[in-house]
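The complex appears here minus one protein chain, its other protein chains still in place.
Naming follows writing order (A, B and C), and every chain is counted from residue 1.
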Amino acid sequence: MPETPDVHYSFLGPAGTFTEAALAQVPEAQGLPWRAVNNVGEAFADVVSGRSVAAMIAIENSVDGGVSATQDALASVPNLRIIGEYLVPVNFVLVARPGTALEDVKIVNAHPVAYAQCRSWLEGTLPKHGHIPSSSNVAAAAALFEPGPADAAVAPPGIEKHHDLVVLARNIGDNPNAVTRFVLVGRTTVIPAPTGADKTSVIVELPEDRAGALLDMLEQFATRGVNLSLIQSRPIGDAMGRYRFVIDADGHIFDERVADALLGLRRFSPKVLFLGSYPRADKQPNVFTSRYNDEVFIEARDWLRGLISGEPGA
Amino acid sequence: MPETPDVHYSFLGPAGTFTEAALAQVPEAQGLPWRAVNNVGEAFADVVSGRSVAAMIAIENSVDGGVSATQDALASVPNLRIIGEYLVPVNFVLVARPGTALEDVKIVNAHPVAYAQCRSWLEGTLPKHGHIPSSSNVAAAAALFEPGPADAAVAPPGIEKHHDLVVLARNIGDNPNAVTRFVLVGRTTVIPAPTGADKTSVIVELPEDRAGALLDMLEQFATRGVNLSLIQSRPIGDAMGRYRFVIDADGHIFDERVADALLGLRRFSPKVLFLGSYPRADKQPNVFTSRYNDEVFIEARDWLRGLISGEPGA
Amino acid sequence: MPETPDVHYSFLGPAGTFTEAALAQVPEAQGLPWRAVNNVGEAFADVVSGRSVAAMIAIENSVDGGVSATQDALASVPNLRIIGEYLVPVNFVLVARPGTALEDVKIVNAHPVAYAQCRSWLEGTLPKHGHIPSSSNVAAAAALFEPGPADAAVAPPGIEKHHDLVVLARNIGDNPNAVTRFVLVGRTTVIPAPTGADKTSVIVELPEDRAGALLDMLEQFATRGVNLSLIQSRPIGDAMGRYRFVIDADGHIFDERVADALLGLRRFSPKVLFLGSYPRADKQPNVFTSRYNDEVFIEARDWLRGLISGEPGA
Partner (left out) sequence: MPETPDVHYSFLGPAGTFTEAALAQVPEAQGLPWRAVNNVGEAFADVVSGRSVAAMIAIENSVDGGVSATQDALASVPNLRIIGEYLVPVNFVLVARPGTALEDVKIVNAHPVAYAQCRSWLEGTLPKHGHIPSSSNVAAAAALFEPGPADAAVAPPGIEKHHDLVVLARNIGDNPNAVTRFVLVGRTTVIPAPTGADKTSVIVELPEDRAGALLDMLEQFATRGVNLSLIQSRPIGDAMGRYRFVIDADGHIFDERVADALLGLRRFSPKVLFLGSYPRADKQPNVFTSRYNDEVFIEARDWLRGLISGEPGA
């Protein structure tokens, strides 16, 4: 029986995580084998080695912010490309072993990000509770069946279908609109075609520690009418005060204004990492003023070419 | 014996953490009682309620970046002020119960941030190890004496003085220059006098979701020659794509150029939170070109006043 | 009978010029003696010496541009202030001594600016004509009664009421909407009250010959939402490539945003000459976005003052 190693999709497991829910949104991944991995490094190693076509990873949460581990891994692992973006509403339940009542709960297992998102509810409802951090939302629930002091866990809705657990409370997240943004990361260098509702992601290291360098970088986008939906600083790591920036720009590298901004960015800093152009999860068409239309760029190029080649009347 | 509740200093405990080491740098705190707390919320509650004079909290790590919980708490808890900044070099040891050899280690307790900073060493030395997250660096070591599968822990140097542990390896952090930046937070509204080597911290919400708003904000600093040492985006939390920015600017609110930048910032956005002006930990004098001297601002104001009051020759 | 020397108004004569028409628009000047002068230097000398209250001078023509002599004199004569602005539509007639027919005209007297504005008509109608420059539009006509080769003159409409001349053609200006802008210049330092439809004029010398200095100067206005209706470079005169800029900004020095822009300008360049704030001739109300309202500036100042004085809750 032949192996088909490169049709796997990797995701941060175990089954039941929000990451799996994100992967379930990918039509191409349906019917193919999925691989649950333990961390983002493992997910990217699967992609780089060819064990998987692509990996789904969380990159930002609307309440907790950017996922540092993902951003730093994207900055350091070469030959990766973001090929898709997905949104998953995030909510939580409090679960326990059968027979446990809410008023009995003293120690709660929770992944630190989940814990942060439920803190108000937990502090209001269980003012004296203690917290034990878990490595994933599903692991928090699963650990209730292992030795340990915890008597409840913060977990994703539906966890009770996979484990013999009762739900003590639903919708315990502090923000009912919380959402996590995931990206599908592959090693392909063929850029998906523009859809008119695209994002382009880059990581840029400021060229030097001078006043105004960040301003100069942002002007590369602003002077081409390119809006940014994310700008996040991350330490380069070699010294306090040195940063790279993770940037999501509206538009596609095949859009003239985006390509021109990328040119300006590359000239500004030799350390620009292009992470990909891909359809936006929210499918909102990119908006920009008409002076940044493709036609305007093409016309200007034709004009310049005419001048340089000595066409009369140019 | 009378209580003196308001001379306590709070810090993220337990004893032995890097936060305690930061508090040990504060001359005013020596000889007074210290209170170990479990999280930043508790630390700030101590300050707001008057139980403590001030609290020491980590705000940024040179490898791992900004401490989100601290930044978000500063944005939401009113009446706090940063009154000092401290740097603590960060390194780690791998410790175990006596009798454990390095080659025996299979499961490692570690606070997630510490784990991230030692990952290269751990993956190189113990390629098959597993990780159990802990709630603090000291708790990771202490948990070795409780039931559980771990046979080693990532912990701060010196932990062996407090616990019956052996050091299996020293300096296991991936970056030998790693440093964590702490701030001392009080409720005082009297601003410390300028020293010539100061920082000013603010949190600014962009006024609207328009292209160039971030650029406009940064120009408030750049047009007054004020350099930024930190700019970090944090989600406001109400919807994906809405951010506030945590900013550290060189200089003191009593410096004319900084005061003028703050005025510009406040006009730009009604949601500006002033976190304080305080001496820099690195004691590096603020550098700026002479066209932004206090005298230049004062002279211009005198000139304008002369014009408005109708002085001849103005 | 007592002299009242300081109630004179000076204007570039002789009677019948457009400058006199501009002065006729000034209510305060009606019924007082007017003094016709020969050039802008004489006009300003009248004002500085106190021989006149104010002088009316042309500063810009919609077809021919800025009047260099006026701009340079404003830059070099101290203690002057623009106190009003006036617009005069500019048109021309071709006049001759009685008995001259249009087809007889060979040589035309004309002030150089007037000649430039009628050139198309003259070249179309009298293709072989010659031109003799005159020192004013009225002098061009008057010279027809002195010895000389000219048989026609370009002159202002109405000239035939003062001289025994016939009009050969009317409306010979190439641009039917041509208009000249005049300013009334006094030595008063009391600034006229804001009307909501004001201009502020300054002359600014760029501080050094570096790339981007002009950009920095313009940002002083742009970052306060102050629109410019005129920006004109004039040589400083000491070397090729060194310029000062004559600027008309929308708004009044008593408007917070204008005052703040002036402060920024003065800090940017020690060579800023304030020429005055005065009502616009076109009476169009100044338009600006609400984020630059006076209230926004005042609120920000109160906020900063609260911070500095240690008010709780600021």
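Throughout what follows, contacts are C-beta pairs under 8 Å (C-beta built on N, C-alpha and C of every residue); 3 or more make two chains touch, one makes a residue touch a chain.
Just so we're clear, the structure is a prediction, and the values are computed from it rather than from any experiment.
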If the full complex is used, which shown chains touch the chain that is missing here?
A, C
Quick one: say which of C:78, C:98, C:127 or C:147 touches the chain that got left out.
C:147
Quick one: which of C:24, C:48 or C:69 touches the chain that's been left out?
C:69
Out of A:45, A:167 or A:253, which touches the unshown chain?
A:253
Quickly run down the residues of subunit C that touch the omitted chain.
41, 60-66, 68-69, 87, 112, 116, 119, 131-135, 147-148, 175, 177, 179, 181, 211-212, 214-215, 218-219, 222, 225-235, 237-241, 243
Counting contacts across the full complex, list the positions on subunit A that touch the omitted chain.
78-79, 189-191, 207, 216, 219-220, 223, 253-254, 259, 262-264, 266-268, 274, 291-292, 296-297, 299-301, 303-304, 307-308, 310-314
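The rule we apply is simple: only the chains that are shown with their structure count from here on.
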Chain labels contacting subunit A and also subunit B:
none
Compare the CA centroid of subunit B with every other chain's and tell me the farthest one.
C
CA centroids of subunit A and subunit B: separation to the nearest Å works out as 25
Approximate Å spacing (C-alpha centroids) for the pair subunit A, subunit C
60
Can you check how far apart subunit B and subunit C are, centre to centre, with Cα atoms defining each centre and the answer in Å?
58
Subunit A: which residues touch two or more other chains?
none
